[in-house]
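A protein chain is absent from this complex, but the other protein chains hold their places.
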Amino acid sequence: MSKLLTITPSPHMHQGDSVNKIMYSVIFALLPALIWSFIVFGLSAVAVTLTAVVACIVIEWVIQKFLIKGEPTIKDGTAILTGILLAMNVPASLPIWIIFIGALVAIGVGKMSFGGLGQNVFNPALVGRVFLLISFPVQMTSWPNVSKTLVDATTQATPLAIVKEGIKNGTPISDLMAEIPKYTELLMGNMSGSVGEVSAILLLVGLVYMLLKKIITWHIPFTVLGTIFVFGGILWLVNPDQFVDPVFHLLTGGAMLGAIFMATDMVTSPMSKKGQIIFSIGIGLITVSIRTWGSYPEGISFAILIMNAFTPLINNYVKPKRFGETK
Amino acid sequence: MLKTFKIGGVHPAENKLSAHKAVEQLPLPKTATIMVAQHIGAPSKVIVQRGDEVKVGQIIAQSAGFVSTNIHSSVSGKVMKIDTVVDSSGYKKNAIVINVVGDEWDESIDRSTELVTDTDLDAKAITDKILAAGIVGLGGATFPTHVKLSPPPGMKAEVLLINGVECEPYLTADHRLMLEKGDELMVGTKILMKALNVNRAAIGIENNKPDAIKHLKELAKKYEGIEICPLKVQYPQGGEKQLIKAVIGREVPSGALPIAVGAVVNNVGTALATYEAIIKNKPLIERIVTVTGKSVANPSNFMVRIGTPTSQLIEAAGGLPDDTAKIISGGPMMGKAVSNIEVPVTKGTSGILIIKEEEGHRKPMQNCIRCGRCVSVCPMGLEPFLLMTLSEKNTWDKSEEERVMDCIECGSCSYTCPANRPLLDHIRYGKMTVGGIIRTRK
Amino acid sequence: MNQWKNFTKGFIKENPVFVLLLGMCPTLGTTGSAINGLSMGLATTFVLVMSNIVISLIKNLIPDKVRIPAFIVVIATFVTIVQMVMQAYLPALFESLGLFIPLIVVNCIVLGRAEAFASKNSVGSSAIDGIGIGLGFAFALTILGGVRELLGSGKIFNITIYPEQYGMLVFILAPGAFIALGYIIAIINRLNKQKA
Amino acid sequence: MSASLIYTIITISSIGITAAVILYFTARKFYVYEDPRIDDVEEALPAANCGGCGFAGCRAFAEAIVKDNSLDNKFCPVGGNDTMKSVANIMGLVAEQKAPRTAVVRCNGTCEHRPKTNQFEGATTCAIMSMSYGGDTACSYGCLGCGDCTTVCDFDAIHMNPETGLPEVDDDKCVACGACVDACPKSLIELRKQMPKHRKIYISCRNEDKGGPAKKACSVACIGCGKCEKECKFEAITIANNLAFIDSDKCKLCRKCAPVCPTNAIQELNFPPRKVKPVVEETTKEA
Partner (left out) sequence: MAKLESSFKNMVIALFGVTLIASAALGLVNDATIEPIAKAEMEKQTNAIAAVLTEFDSLGIAYKFLPSEGKDSIQIFPALNAEGEIISNAIKSYTYKGFSGYIEVMVGISNDGIISGYQVLKHAETPGLGSKMGLWFSNAEKPNQNVIGKSMSAGSLSVSKDGGSIDAITAATISSRAFLDAVNRAYSTINESGISTQKE
């Protein structure tokens, strides 16, 4: 025989899934919500998204090629995903140069500083987003008005911001609710907010797709949303005049986007199912706490980043159930 | 709901290409190379010399300890040499090479096919005879069977499990055995029950072999105490601990043997070999081997004498295809890629699998993305990603703490890893090293 | 020891901030601008030099078991003097550094030099060591302050480089201090590695 | 003098006195004696913490020396005789002098000498490869080329040569700590006595097969023919298990053995070029 026999230790079969496939499937799952946001916010959203994606790819390539001097791995789709998620977390009206800085921070600080794919402690897109939020608070909280996008963008507060300010001023919840869109509209995607926050229902479509493709399991998204619902609900039951109702919590802000696409980021979430549930409960509690008592109207980004920091600890202490373990 | 184990598991494509092929007798080889170490434990002691004439079934190497067993000549002829030969791993191992002349069987062996359903030997005598016949676990682990039949003091077997799961993709040897030698299997099981002094036995079969389940269920009516237990198709259903969990719902504690929960597991092949040894006085000199693979012209099941070179089996199944990348001895999940096409069949060879070029190579390794799939598929509830890292960093004490020794090397982790990381390679190394450390501690 | 080497080691090779990672509290807290960093660095330098001199003078009078309290008292005295003088004559600077001046007492650079150097060496060497390390500290704080000020508000020493609206606020805040420090240390490590 | 000044002096001074009293009694109560020689010995050691001495690190080594108060079987390979001498001075003992050693790699199975018979695709560490397979060549004794020895070296003294696929020791950097010796699953690395100008002559092979298979697997394998053994006047060469071995403590670097080897398995390094009969040159070229 002319060819050499290959020798490898077992197993000799592989499921055939790859990092690339997973990443591109997640991107695919994001598309409906992304396309809807293009329709709602128009060209500015397209520009923001394109800039973020291209910037992420270029920055990752430059860092890998010239700083780390390794083999660039941009083809695995993670940079594209980070770019899309970053774009979905900022207002569509954000100036291009700011989103570029966001991409630089997301990839440069959030990902490559830790050693690249798989090594990062924090979700890179959220690192970028929070960096921008702290650095450029004005631009990052000027949301284009959905209903007037085709004309010139005027700014409008997000439902969460309206409620937050209202409560601060002592306006009763019932009056505030009149100011914000109806729940059905929130679900369909008719509120001001970040590029990717607008349509809860299309994000849910993405979730269903990812669950069917077995890219993620139900544990993280359902626990995060469930915790937000339950904790928000408890507060609401205690005093419906002081606290908004739980459905409002679920439908507004980045709750859906965060729970479905950001918290489930494999790299920064715990490995075991038990750990994932602890992680998700933490996110839910911190999110509602920040929304209710914190100084920012929305808190899921911070909540996810905070729990990201706990992930190694959770991984260390929460072990899967061992076979043959006696309780 | 079908019974199964509870933690982890995967479901690889089954590819049972040769399931409908009846077992054929493979012609005798020209020379038989019989390895001296064919089982777990001490290598046997060679008792023949160069130039000796041997008969089929004649003992040529003797058990050299409690965990060891006898080896018999599978052919008749002349001992050509006793020397080292390259085995499947590329290392040189001792072997007895016999030049085959004719097919002359030892007189004590009963070669008739008539079914005898009972033996008057007692438990001790059965166990002794199993040792004398050189029977080892034929599922692949090759653990000497007589050791399994001798529970340590203070322990008592309650149930005998016969493993007809055959969860490895491609392999069909056990499947064919159950279909074609059902009665002998049943009698063998009864004998093993007698040896263990238990009155309950269960044969676990994966649900993808409905004909075998039906056939054995029919037969089981005749044999008291044997039940047939269909199991969900889930890899590694055939793992000893997984099978026990699935069939009787008990979990073997970490580091303990199945006997700790009152179970003894034997392969269907072992049960058949027991029947032949006890009833027909025939030692373990041949076994059923599946020769298969997507590129193989004629995937088949052969009855093969121990010591036959692999090349002869492949030839019988239609020859070695041109685009062969790997030849695997055993199944695709736990089998071993052989370095050399001439390696002989041993007692543990359950199949010869030929893998095509496009499926035969590992994809480039990527960074771990901590997706946690290895954790969710591990049937032992371990964290393969962690064990691999610990192994790479040589942190053995932590590795032991994380129960690296519990790994059953089923390969589910490597199979499922989207980043193509060689998890099992590193874990196996960790297991070997930690095992060595534990032994020196004692 | 070569006195020149003794003096220069504090800048890069044994830079208290970038290499030894000492005195992080004032480093992160006071470097919102280059001028604040520089002032804090100089204040620390003064305390460092004075305490080094005094400690090397009295080193043989102090029994081993009470040396730490004695050193701390010496250091605390000089810090308090700095604080009072600054409050009296530089009230604006005192306003922005106020909280961190008393903390110089427990700045491990000062006690560290006292313990590791001044208590074993002559007055002259100790003074030079104090100046070197102190200026290295001031240098590090100024660089960090400059970087933060430049990135955060587009200025350096209050001279506008680019319009403030393009500044990244986070660099003025505490997280920016960590990020900037981290990357400066990375660059210094890289430079040191290349040299080696 | 103002009142505040007096108050200051009184309060601070009384704090000082109280502290001194407390410290004095605390120091007496919690007095712990630690042999100051441990610190001294540790300071004399090279602080490489490589474990070459067999202890967990330099501190552990120092503690062991002071505790046992002897230098038997204790040697720091990194610092060598100088370090041991200064340690001995601290301890007031006599240091055992050891000849300095360096590591050599006893395999010369480059790609051309030793053709591949298989293609290995598992995890690329020698340990894992040797655990599951003898290697990807017909010689199951030779270098696997995955570089386990290079990763364990704390002194940057051993590197893979990408052309030959074999590791090479940097004599100037090697301190003979033995980390690579332990790391090599094939036990190919040997610590040999350091000769003048780093001259070395050794059997660059560990193949214990009989002549035929050995030669077939690798063209420069030692076939255990014994010619070198007969040639050596100093009884430095012994043959065991079809394999020759040159004892570096007995070898006088006469170089008589190398030309007689039929397979060129004897490696000579850092020698001046040979002025010998062209016949030998011929054979060298052929190999």
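Observations on the model:
Labels A, B, C and D are assigned to the chains in the order they are written; within every chain, residues are numbered from 1.
Everything that follows uses one rule, which is that a contact is a pair of C-beta atoms (placed from the backbone, for glycine too) under 8 Å apart; a residue touches a chain by one contact, two chains touch by 3 or more.
Computed from a predicted model, the values in this text were never measured in an experiment.
Partners of the chain left out, restricted to shown chains and counted across the full complex, are A, C, D. Among C:76, C:123 or C:184, only C:76 touches the chain left out of the display. When the whole complex is considered, the residue among A:20, A:142 or A:217 that touches the unshown chain is A:142.
Taking the whole complex into account, chain C touches the unshown chain at residues 58-66, 69-70, 73-74, 76-77, 80-81, 84-85, 87-89, 91, 169, 172-173. By the touch criterion stated above, the residues of chain A touching the omitted chain are 135-138, 141-142, 155, 165, 168-169, 295.
Chain D residues in contact with the hidden partner, per the touch definition given at the top, are 2, 4-6, 8-9, 11-13, 15-17, 19-21, 23-24, 27.
One rule holds in what follows: only the chains that are shown with their structure count from here on.
Path length between chain B and chain C in the touching-chain graph (shortest route): 2. When the C-beta contacts at B-D and at A-C are tallied, the pair with the greater total is B-D. Between the Cα centres of chain A and chain D there is a gap of 52 Å.
Rounded to whole angstrom units, the spacing between the C-alpha centres of chain A and chain B is 49. For chain C, the set of residues that touch two or more other chains is empty. Residue positions 117-118, 121-123, 128, 132-133, 136 of chain D each touch two or more of the other chains. Each chain pair that touches appears in this list: A-B, A-C, A-D, B-D, C-D.
Within the complex formed with chain D, the residues of chain A that make contact are 4-9. On chain B, the positions that touch chain A within their shared complex are 7, 10, 12-13, 90, 169, 241, 245, 251-254, 256, 320, 324-328, 330, 332-341, 353, 355, 359-363, 366-372, 375-376, 378-383, 385-386, 403, 406, 409, 411-412, 414-416, 418-420, 422, 424-425, 428.
Residues 1, 3, 5-15, 17-19, 21-22, 73, 76, 116-119, 217, 266-273, 276, 315, 319-326 of chain A are the ones touching chain B in the complex.
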